[in-house]
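Removed from the display is one protein chain of the complex; every other protein chain stays in position.
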Amino acid sequence: MLSVKNIVVKYGMFRALDDVSIDVGEGQIVGIVGANGAGKSTMINAVSGMTKPTSGTVMFEDTDLTKMSAHAIVRAGVVQVPEGRRLFPDMTVYENLLVGSAHKRAKAERSENFDKVFTLFPRLKERETQVARTLSGGEQQMIAVARALMSSPRILLMDEPSLGLAPIVIQEIFMVVRQLRDLGLTILLVEQNVHHCLQISDYAYVLETGQVVLEGTGHDVLENPMTKAAYLGMAVQEEPASN
Amino acid sequence: MLEVRGLTRRFGGLVAVNDLSFEVNEGEMIGLIGPNGSGKTTTFSMLSGALRPSAGTIAFNGERIDGLKANKVCRKGLARTFQVVQPFPDITATENVMIGAFVNVGAGRQAEAKAREMLERVGLTPKADTLAKELTLLQLKRLEIAKALATEPKLLLLDEVAAGLTSTEVDVMLQLVRQLNTEGITCIIVEHVMRFVMNLSHRCIVIDFGSQIAEGTPEEILNNPAVHAAYLGEEASIA
Amino acid sequence: MNFNFSGAVLSQAIASGIMLGGLFALISIGLTLIWGVMKIINFAQGEFLMVGLYLAYFLVAWGHIDPYITILVTVPFMFFFGIGIFRATISPILKDPVMNQIMLTLGVSLILQNLALMLFSANVQSVHTRYATWNIHIGPVVISAPQLIALFGSVICTLAVWYFLKTTDSGRAIRASAQNPTAATLMGIDVPRTYLLAFGLGSATLGLAGSLMIPFYYTQPTVGVFLGLIMFIVVVLGGMGNLVGCFVGGLVIGLAETVGAAVFPGSLARVFTFSIFIIFLLFRPQGVLSKRQT
Partner (left out) sequence: MSLKMPYIRILVVGALICLLPLVLDTFYMHIAVLVLIWAFLACAWNIIGGYAGQHSLGNGLYMGIGAYTVAYLVNRFALTPWVGLLVAIALSAAAAAFIGWIVFRYALKGAYFALVTIALTEAAVYVVSNIPALGGAGGMQMEYRGNSLAYMQFAGQSGYFYMGVLMVVFILLLTQWYKSKRFFYQLIAVRENEDAAEALGVDTVKAKIKANVMSGVLCAVGGVFYAQYFLYVGPRSVFGEVVSVQILIYAIVGGLGTTWGPVVGAVLLVPLSEIARGQLGNSLPGSQLLLSGVVMVLTMLFMPFGIIGAVARLRQRWQHRSATPLVDSQGGEAS
């Protein structure tokens, strides 16, 4: 459904992504894990049009997303849940959701989407009239997911949904992700929280300094000792540090 | 040398740093680690005077420095680098470093000599006359260190100097920081690149959700299950 | 200073202050939207009003159109005028430092002011309509009808803009783009277009202000200098982007001017107004109504 081919993203001299290819099949959860600065967020932003790649293509079915502006990509059904939530802090929960469904295609499905979102997150229904910034971190993350769902996505790009949340809330969030997949949504999930992410991923990639170092089913990647190495630097530590 | 007691910082209802206490001895290399958003940078900001603590005390060489403004803290010999590099973009690398040098030096000529010496020390001499905005990330990170060094710190706070660097560059940075330590500068390192911290630190302090969850040598930390849980997420499965 | 004024003088001053405050609120709605909500700096806002006033003046004086009917022309004209200026000047440097935007829009204000001077001369222009003499007497207090209409216009315009921002998708898109442009883009909003719309609307309100003011006010190339500063003062007092606050801020400044004029000699009342502004900026930058944020 989504296919990223040989993508390169440079920030000045720095190659944030260096010839990376990934594929996301319809109805799958595909995970991307890796340490801070490995290029995970860059990957998401390259897909959603927030960063323009130097080379490579991002194909969503038959459309080339690299040629589209960011807001047009959303309207086409590729929707990002950004890192750190990025809510509209001074708007109510309800208004945040309305903004999510402001474009034409989503507007037509607005009331069904509201039903769907409030069944998934009954707590948001209770908090409907509260201003977003007064809610807890977990609730804010739910708004971010709900807001993205309101724009009738066909594929959801989730950037570190567990960031800064308490363990119990993280569990909840991942349960929602799995639920969404079961409802038929395709999800590209970027995470630092390796265990949770890999447990629910159908397929996964491990990124290190802008390159894919490992890929496979979620289970395989989780069991692979290299995954841990990419995170804690244990394997590398055995080498002498001098160059 | 540095004594932190009960350091706390709240932002509205959120407690970013919660009752943190630790000590740093002269000549030590301390790693301050923890997952994203655990309060490391907030801690640094309080130590360096950029942020006022909500509670707790910070003593540097026996003198209270909490509540002092950043420029005063710097003049007492405690310098920092920034996680997101903060150069003075429209002036040259040398001039960037001179601003730090002026803390102890009055005359322009001397400050310039000192700045060039610092640039030499971090290996940035070839770029001495380049505008800061034209430097690469690695060069900017070195510049960040050179600027801090020019203030002649006794204690240096390094905030993510290795983040965003390629692995070869991390090695270069590693050597540089180790060199500084052997020259007698005490360092506290906040870092995400674990290889970097683990190779450098004598002792690590791990924080999560603003509280300390572990302390010990790098080996001890690596084998601590609480640390694993904090970094990799708990192993509990999702039913 | 003259403190021994009578109750009648004071009540007239208060009544006039409320009228003037309504006027100040009316001219400040646009800036509340542009600067308060969208954080676009426009130091030429006062000159935009001057353009609106001249347009209304010519329609009434030369076109012999009823001032309240000129709204049909002034509002759409100012909408497109604002969009044109925004596209040509402000939009290309929207990401530049704030100071550059200030300098640029100051330049725009110099251009508009002096173009007006060249084209229309420095003479003070005003129109004579049958409304000018309509007065309402309440006890010893006299209120002029056109001023009262402007006050009503100000209330209605405030409510309309408030309603637009609160309940329509375009209004919410404006607020969303201001609060977090990245997130707005990620929700499918065309942010640059939204900026254009907001700026156009903010400018259009000055067309309305021009039409409502011309029956009792005057126009002159420099009319926007003082009124422009008043707009900024009102927006700061109202609490940056708070429409109700803007209305209250307008009233505060209107009262400060008229009551000040009753107390202080000559134009010293202006100094009183500026002092209120500076004190507010220093000690209560969040405005009259908002609670202090922790």
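Labels A, B and C are assigned to the chains in the order they are written; within every chain, residues are numbered from 1.
By definition in this document, contacts are C-beta pairs under 8 Å (C-beta built on N, C-alpha and C of every residue); 3 or more make two chains touch, one makes a residue touch a chain.
Quick caveat, the model's predicted, so the values are computed rather than measured.
Across the entire complex, the residue among C:I14, C:I143, C:L196 or C:V225 in touch with the chain not shown is C:V225.
Looking at C:S11, C:T89, C:S170 or C:Q286, the residue that reaches the missing chain in the full complex is C:T89. Between the chain not shown and the residues B:G6, B:G27, B:G108 or B:P225, the one that touches is B:G108.
As for the chain not pictured, it touches chain B at residues 48-50, 69-71, 74-75, 79-80, 82, 86-91, 95, 98-100, 102-103, 105-109, 111, 123, 126, 136, 138-139, 147-148, 150-151, 166-169, 172.
Although one chain is not displayed, its contacts with chain C can still be listed: residues 35, 41, 43, 89, 92-93, 96, 98-100, 102-104, 106-115, 117-118, 121-122, 221, 225, 229, 232-233, 236, 265-268, 270-271, 274-275, 277-278, 281-282, 285.
Basically, only the chains that are shown with their structure count from here on.
Using the contact threshold fixed earlier, the set of chains in contact with both chain B and chain C is A.
The most distant chain from chain A, with centres taken as the mean of CA atoms, is C. When each chain is reduced to the mean of its CA atoms, the one lying nearest the mean of all protein CA atoms is A.
Rounded to whole angstrom, the centroid-to-centroid distance between chain B and chain C, based on C-alpha atoms, equals 49 Å. Rounded to whole angstrom units, the spacing between the C-alpha centres of chain A and chain B is 30. Put simply, chain A touches chain C in their complex at residues 48, 50, 69-71, 74-75, 79-80, 82, 86-91, 95, 98-100, 102-103, 106-107, 147-148, 151. Those residues of chain C lying in contact with chain A across their complex are 169, 172-173, 175-176, 179-180, 182-191.
Residues 35-37, 136-137, 163-164, 166-168, 171-172, 174-175, 192-196, 198-199, 209, 222, 231-238 of chain B are the ones that touch chain A when the two sit in their complex.
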